[in-house]
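Before we start, here is the structure in question, set down as C-alpha cells.
Just one protein chain is left out here, and the rest sit where they should.
Let's look at subunit A:
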Amino acid sequence: MSAAGKKAIAAPGYGVVEWISTACRLATDRNDFRRNILVNLGLFAAGVWVARNLSDLDLMSPQPII
C-alpha cells in the first residue's frame, strides 16, 4: 500500500481524534464564552426540570410514627 493511501486511511482517524480533543478542550475551558453559554443553558434546563418536578414537599405534614 502506498504511503498516500496509508495517509488517507489515517487522516479520518486523526480527524476524529482531533475533533474529540477540540471538544474536550472546549468543555474544560472556563474562559470560553460559547462553552459557558452551553453549560449554563443546560443548568437552566435542569433547574426548570427540578422546579417542575419538586411538588411533593410539605414541611407541616405530621411526622410518620414508627
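Descriptive notes on the structure:
Assume a residue touches a chain if its C-beta (ideal position, glycine included) is under 8 Å from a C-beta of that chain, and two chains touch if they have at least 3 such contacts; residues count from 1.
Going forward, contacts and distances are computed from a predicted model.
Its UniProt record calls the unshown chain "Mitochondrial import receptor subunit TOM40 homolog", which is the correct pick from "Two-component response regulator ORR41-like", "Brix domain-containing protein", "Mitochondrial import receptor subunit TOM40 homolog" or "glutathione transferase". Residues touching the missing chain, restricted to subunit A, are 33, 36-37, 39-41, 43-44, 47-48, 50-52, 54-55, 57-60 (touch as defined at the top).
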